[in-house]
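FYI, not all chains are in this one, though none of them got moved.
Naming follows writing order (A and B), and every chain is counted from residue 1.
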């Protein structure tokens, strides 16, 4: 189970990189980031982390509140 | 990602008299439950990020509008999880959905 949490964090990490790269990087004239691209990636990452933390709080509350919502019965 | 909470953790202790196959099966079940919740969390987070965040990323913080949007979006998403769950349950109970 521990290993699974690690794995899921890694998935989130990869997803975050992909999203911020896709949203912030649009030129391929050089092989390093332009200054504004770098700043955009930085803000995007911070925003996403704050967003995830907030969702995480809500998720925990909702989970508690209504513990009957689960996967559909097979 | 403490949101997922402890999973109860039973079965993993590896008590006496449990065969390897049983332990493997219990692990597999806990894994499914866990994967389901993580997948749900990730999809909720992604979907609400898309719905609520402006794509310019002018600031690193969530502004007031974005914050309340996230709260409402999470809550509505949860409601849809419940609705779809009920509909799937009903479809399952009726045998099948083959039209």
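In this section, a residue touches a chain if its C-beta (ideal position, glycine included) is under 8 Å from a C-beta of that chain, and two chains touch if they have at least 3 such contacts.
The structure displayed is predicted, hence computed values, not measured ones.
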Expanding each displayed chain to its full copy number yields A x3, B x3
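Just so it is clear, only the chains that are shown with their structure count from here on.
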Per the C-alpha centroid definition, the whole-Å distance linking chain A and chain B comes out as 14
The answer for chain A against chain B in the complex is residues 1, 4-5, 8-9, 11-12, 15, 19, 23-24, 40, 42-44, 46-48, 50-52, 54-60, 62-63, 66, 69-74
Within the complex, chain A is touched by chain B residues 1-5, 7, 9, 12, 30-31, 33-36, 38, 41-42, 44-46, 48-49, 52-53, 55, 57-62, 66-67, 70-71, 74-75, 78, 81-82, 85, 88-89, 92
